[in-house]
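The complex appears here without one of its protein chains, the remainder shown in place.
Order as written gives the chain letters A and B; numbering starts at 1 within each chain.
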Amino acid sequence: MIENIEQLYLKGILAKVLLEEKISKVPSGRKVEVKVLEKRIDIKLDGRDLIDVLMKLRESEKLSFDFLDCIICYQEKGNFSLIYQIYSTETWQTLSIKAVLPPGTSSIESVTGIYPAAFLMEQEIFELYGINFEGVNYNANLFLPQGDRNFPMRRDTDG
Amino acid sequence: MVERNVVVLNLASPLPGLDRYFRLKIKVKGEVVEDCKPEVGFSHKGLEKTAESMIPIQMPFLASKIDSSSGISGEVAYSIALESALSLKVPERANAIRVVLMEISRIASHLGWLSNFSLAVGFVTCYHYAQRDKERALRFIEILTGSRISPNFCVPGGIKGDIKSNVIFEFLDFLTYLDGRMPEFDLLLTDNKFFRGKVDNIGRIQREHALTLGLTGPNLRACGERMDIRKIAPYCGYENLNFKVPVGRRGDCFDRYQVRMKEIRESSDILKGILSNMPDGDVYIKPLIDVHSRKIEEYARVECPHGELGIFIKYDLKEVPTRFKVRTPSLVSVSLLRDAIINQRVSDVGVIVSSFDICLSEVDR
Partner (left out) sequence: MDDDKNISLTSEYFKSFVNWGRCFSIGVYLVGSGCCAQEMESIFNPSYDAERLGIYHVSSPRHADLLVVGGPINDKMADDIVKIYSEISMPKWVVANGACSCGGGLFGRYGNLKKLRDLVRVDLFVPGCPPRPEALIYSILRLKLKIKSTVH
């Protein structure tokens, strides 16, 4: 019993140290910032690199991040950003990925192929913000009346 | 092509297991359910958008409306989010009273769930017994904070009031009374073969499937996964407390019932420990810095009676937040209903839906 806890602890520490080297290189060459804080790991990247980084994180042997907690969307001066909160079920380590969408666009690839939990969360974001998720078609509305396409959470004024 | 003996039913509010307003379309062949589709959105009130025009003194009241059966959970989540972002220090006595309020809310919420669940199964006596005990628990929340459902009591930096010593004695008397009540519930329900015949092996969900969909709380613990935010990411002094996390085995309705009954006993033990050793000191420290001073982006989570409640706030040097997002545990339970109901009988649908403890004002916000 005690050996297992030590092994998990060592796995977690080693994996955190190696994480930055593993994720920082993406095929497109854009910048990926990784910060390892006391309670969680923060990653900031461009929206187009999201799927590459997630596949690498999911397939890691030592610390696989496989529990999607929530997807948060916000709008800052007309540009959208999505934050993905992910846990690892072995050590319950928190990971927070911020995907900044290119200015002026509102579409990103869907992650339902990797995390099935994302289906409901993306449907809600599409309904309230109008962000298009490529690959999946969200027709029916959850909260608003059918056919309502006003995107009430969008902010038209600055900030 | 029209299949024979296939009926589409619209189940709604009059059934005792489906309280509030929630529609479930099920496709029935004979007596067995083939497919189901839940429809939510009847309580959508725009909580997140309303928060974008509220100043910090108004926020705790709005946060207490997230979870209607335990209003203090939302307030504590908002307070710890701001405290960790601005590095505010909270006195020990305030943390102890926050723990007291959260645990008594957990007891009240589970007793309220028990009354609805036993009504769905058909045991009306337990409905009356559980409601009577729930009212006594809500009375203590009222003595401390002034209101039963929306306390408006917890602010960043501490809490708004104090607890007197005669209230502590009444509290300990109530916990002794509750210890005598739990064997009665065991006699009426847990050890009763008629109750077991109606809830055993019904509505099973698999642990791996529940984890891929993001389930948390007592529903996940009934499947065998030991996940509790109070142990993984402790807050408000839970790291110094000694308590166990009850876990089930099979993931059926009986395990979800058993996990909640054991949690009531654990909460009662935590309360006895903390009320006997209450630390001295202030209950509120006025913060030296506020939301105007720097940009804040923070996510905090607490263990509310339904699961993991997460609050994300973002301030941009203004008094009102730019974004206030709530991550609620009941939305995932709604998506898992389909796996729990398929291939079960129509008469069991009310029992299964009621065993998940879905709070609809959380789902719709």
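Just so we're on the same page, contacts are C-beta pairs under 8 Å (C-beta built on N, C-alpha and C of every residue); 3 or more make two chains touch, one makes a residue touch a chain.
Please read all numbers here as calculations on a predicted model, not as lab measurements.
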item: Residue of B:Pro38, B:Pro60, B:Pro91 or B:Gly112 touching the missing chain in the full complex; value: B:Gly112
item: Contact set of chain B toward the excluded chain (per top definition); value: 13-14, 19-21, 41-47, 49-50, 53, 61-62, 65, 68-69, 71, 112, 128, 131-132, 135, 148-150, 360-361, 364
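Note that in this section only the chains that are shown with their structure count from here on.
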item: Whole-Å gap separating chain A and chain B, where each centre is the average of the chain's CA atoms; value: 26
item: Chain B residues touching chain A - in the complex, by the definition given at the top; value: 40-41, 44, 46, 48-49, 211-214, 225, 227, 232-233, 299, 308, 310, 312, 314, 316, 318, 322-323, 325, 327, 331-332, 335, 364
item: Residues of chain A that touch chain B when the two form their complex; value: 39, 66-70, 72-74, 76, 83, 85, 89, 92, 94, 96, 115-117, 119-120, 141-144, 152-153, 159
